[in-house]
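Single-structure report; data block below.
Of the protein chains in this complex, all but one are displayed in their positions.
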Amino acid sequence: MSDLAIQSYLPPVIEVESQDELLEVAMGPHHPSTHGVFRMDVALDGERVVRLKPVFGYLHRNHEKIAEKTTYLASMPYTDRLDYFCSMTNNWAYALAVEKLAGIEVPERAEYLRVITAELTRIQNHASAIGFLLQEMGASGTPLMYAFREREIILDLFESLSGSRMMCNYMRFGGCRVDLPAGWLDAARQVVAGLPRFIDEIEALLTSNEILMARSQGVGILKPDLAINAGVTGVMLRATGVNYDVRKVDHYGIYDRFSFRVPLGEHGDIYDRYMLRVLEMRESVKILEQAIPQLPAGPILDPKSKPRGFRPKPGEAYGRIEAPKGELGFYLISDGTGNPYRYRVRPPSLINLTILEDMCLGQNVADVVLIFGSVDIVLGEVDR
Amino acid sequence: MKTSEQVLSELLAAMPEVKVSLLVNPSASAQHSLLVASEDALRVAAYLRDQLGYDYCSNVTGVDWLDKETTEKRKTSRIVLKQVDGVEQSVEETVEETVKRVDPGYLEAVYHLFSMKHGPTDPHPPLVIRMRTGNRSDAVELPSLTPVWRSAEFQEREIFDLYGIVFRGHRDLRRLLMWDEFEDHPMRRDYVDPDDYEYEPTPHDDVLKRAEQQRLQAAQGGAL
Amino acid sequence: MNSATLDQFFVLLQHHLSALFPTVLQPWVSMILGVVGIVAVFPAIFALTTVLERKGLGRMQNRLGPNRVGPFGILQPIADAIKSLTKEDIVPRSADDVVHFLAPVVLVVAIFLGYAVLPVGRNMVLLNIDAGILLFFAVGASTELSIFMAGWSSRNKYSLLGAMRAVAQMISYEVPLLLAAVVAVMMAGSLAPTAIVQAQGGFTGIFPHWYVFTPWGFAGFALFVVAALAETNRSPFDLPEGESELVAGYFTEYSGFKFALFFLGEYLGMMSIAGYGITLFLGGWGAPFSFLTFIPSWAWFFAKLFLAIFFFIWLRGTLPRLRQDQLMNFAWKFMLPLSLLNLCVAAAWRFLGECLGSGTVAEVMRWLVCAAVLVLAYILLARTLLRRQNIRPRSYRYAD
Partner (left out) sequence: MLGEGILKGLGETARNFVGSFVSEDRLTTVEYPEQRLLPIENTRDFPFLVYDGADPDAGLRCVSCQICEKECPPKCIYIVKSTDKKPDYVGKPQFYPARFDIDISVCMSCQICVEVCPFEAIKMDTEFELSTDDRFGGLILDKHKLAKSNEHFQRIHPTEAAEVDARLAEEKEKVEAKAKAAAEAAAAKTAAESAAAKTAAESAARKAEDGSSGSDAEGVKP
């Protein structure tokens, strides 16, 4: 079908006078701002980027193959290690996909617990993402430390709930693993009450800062049609003005019951991404303020689900949630045995990097670092 | 939003010549998929994106289906010449024989589509389209859908890397996760792990020495 | 010991010590004693600054900062020194090793030269020459050479990028730095640092006559601080070594003692430029209130120096860094016009002072006019520049 005219979205080509005078720099894998081991092969004309190729795989451990060789349950702790900032949402996405595959119902209390932990995760992820972005901008770690101070408190909650700070391994197919320990809800209520103060603090420090504005406004602009076509999700997408939040689209869990809004950007630049993270934190606080008092009593695990010998019927399912970094999906094919036949993670971090090249070309080398930071990725998820 | 069956009928109404069929998913999720013949895939994809609003390709992945060997017993009747009562006659006779049938395996590329245009107002299950290669060894080409959905760019590279499907028309088909010199496709079901994961011919002395020893051993073994 | 002796303690000490030597040698000995004083005191302050910076940044970030070595971690610099002295000195194979070696040495020597004319107290200046300020700026400009030597000789792309940035930045900011300093020179009518300090010596009521308390002085001081930050590659102008972009900029390939020398040079440069800022605008060794003059002059100087260093640390703990083109725009489109205008305002101040005569009303009038011109120019210029770049606060819409 050569006569088929398809409108494709390709990165721009930057004209240079002479290819020989380009300065080729390998940014990474050991570079202070690549968030782990990641490499960008950059060609510079002066300080202007004319070519950029991302190189992945330094952290690749073939998570999917490991999952196909173990039982459904045994993959749960491995999902913690995908995006190690947000293990709760990773757990949820995997549990959701398995529940779709096997048709398991989740008790109400467990749904509430999932929402509470997921929104706490979102807050701490966004806070640290802002911190890292500012670190990239050279703010010597102050916003990052404020973010980590708050994250620490949230991680303490996770530890007293699930036993571990980052590798929570908390959710199960059809519910959650353990019920709340005594006093947890009060502690959570206190933490949530303190969060608006923290967000105000971050905003006072950053939002109206002229240097931040000058560095981030109009830099790394992403257009909405390219963003949609490139499958960009999460804050990156909404910063371009596209209203697409899987919590609102799929109505998974019990997000219908809470009133919250989805902030939308307009310019699709770094400043919009930063502001959207701040605003989303505020919305998450709102959800938490509604969810914590409403938490019903009841079982936390579907009585039919059992830890061992889980064998769903043959078939396949794709389940997705709105993880803090974008749409996190799990695609499972069952052949009726105890191990999944195919286990696939749709990593938002990787797919959001598709347009890294488009955003960086023609920009300054200092902006490349910023744009990369504003995408908010975790290499554990990119490379899997 | 439409179900997969409705999409199928619309597709066939618009383009009656394309080969698309429905694959039913028996699990609780009931996410049925459309099997698209590879030669029509680009057209179908462009139609889905531009006419039906599936502008967002969420997930692209590969699946490896091995050769399936089925043995079944068949009863065949045939006519044989036999001496019956001294006279040669043709007699019908039923013979039972076991037949081994090998269904050739194939590699599959699976695309999960959603619509952002219809956005949050119109919740819908994913539209799943699949393409299959001819076999698992030499006919592993599929058309790349990256021209239609840019989000497939890295994911198709990943499939190429891990499953070995060659995507025709991809603008930059290189390995994504494994290093360029790696030879096999580790996500294939029949992939055999190396004994020692640490063993890689890297420019470190002792490893090089080990590699040399192994090479010598192999050469001697070959001579014997 | 009365306050006058305490004030002149170090001067007298130098005098008495050199008197022990034969008369022919006395000027030499006295000179060497002065040099030893500077070479001992300022690196000691540098050592203290490193630990204070880390502790101060830590406190701003709600951390404790270094606290392992010695009480409250105060001996941390000694541990750092031992570490950097015992570390392997790595020179890249393809580097130009002579230049690679010379770069940090040249930097430290040039920076130390600047201290020769810095008055750290009454009668406490090594070389009281008439063109002191000129000497300082001339010597200060030569540090660019060493930075480029470091970046070029390392044969590292990041080093080269860092060095290019550094040279561009330092040359650009030399201009507003000089122009900002010139107002003080113009008012004092001398290029000698001691004369400039003495010109700010008197008191009105209890308040001193520091230049920073005049409109042109304040503007000049602000411009000087910004330019000084850029000259010394401090945050928010630390692009040449911008860690997140260029790993460590021009000294990426330095380790061990050479790295420590760069570190030393950087901090000494910061302190010397802060010292000149104090001399030019903050009354040098003078006391801030007339009733505090009993405290020795050198104590005031070092107190002001520590305050200035703390301000530098505070900025570093708060601000992100600018981009190269924004930095250049800022220098040429904002700093330069403002500092030129400031020169005119300073001249007008002098002229108005002569025209309007003395008297409170005339004084207030003069003050208001000059301040209004500067504030108006600042607002207009800043607004125009920001609008041209389309930078403004934003509001956001929500979807339900």
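Every chain is named by a letter (A, B and C) in the order it is written, and numbering of its residues begins at 1.
Here, a residue touches a chain if its C-beta (ideal position, glycine included) is under 8 Å from a C-beta of that chain, and two chains touch if they have at least 3 such contacts.
Treat the numbers as computed from the prediction; the structure is a model and nothing was measured.
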Omitted chain touches shown chains A, C
Hidden-chain contact residue, picked from the options C:Asn67, C:Asn123, C:Ser255 or C:Ser290
C:Asn67
Among A:Thr34, A:Asn62, A:Ser75 or A:Thr89, which residue is in contact with the omitted chain in the full complex?
A:Ser75
Can you work out which residue in A:Arg149, A:Lys223 or A:Arg311 touches the chain that's missing from view?
A:Arg149
I need the residue numbers on chain A that touch the omitted chain, in ascending order.
70-71, 73-78, 80-81, 142, 145-146, 148-149, 152, 156, 159-164, 167, 169, 177-178, 181-182, 201, 204-213, 307-308
Where does chain C touch the missing chain, residue by residue?
56, 59-64, 67, 314-315, 317-319, 378-379, 382-383, 386, 392-393
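As a convention for this text, only the chains that are shown with their structure count from here on.
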When you take the mean of every protein CA atom shown, which chain's own CA mean is nearest to it?
A
On a C-alpha centroid basis, what's the spacing between chain A and chain C, in Å?
44
Take the average of all CA coordinates in chain B, do the same for chain C, and state the distance between these two points in whole angstrom.
67
Going by the touch rule set out above, which residues of chain C reach two or more other chains?
399
Pull out every residue in chain A that's touching 2 or more other chains.
243, 245, 248
Flag every residue of chain A that touches chain B in the complex, lowest number first.
1, 4, 6-10, 56-57, 60, 62, 64-65, 100-103, 226, 228-233, 242-245, 248-251, 312-320, 327, 329, 331, 333-334, 341-342, 344, 346, 350-351, 353-355, 383-384
Using the touch definition up top, name the residues of chain C that touch chain A in the complex.
57, 60-63, 157-158, 161, 235-236, 238-239, 242-245, 247, 316-326, 386, 389-394, 396-400
Quick check on the complex: what are the chain A residues that touch chain C?
23, 25, 31-33, 47, 134-142, 145-146, 149, 205, 207-215, 217-218, 243, 245, 248, 261-267, 271-272, 275-276, 279, 364-367, 369
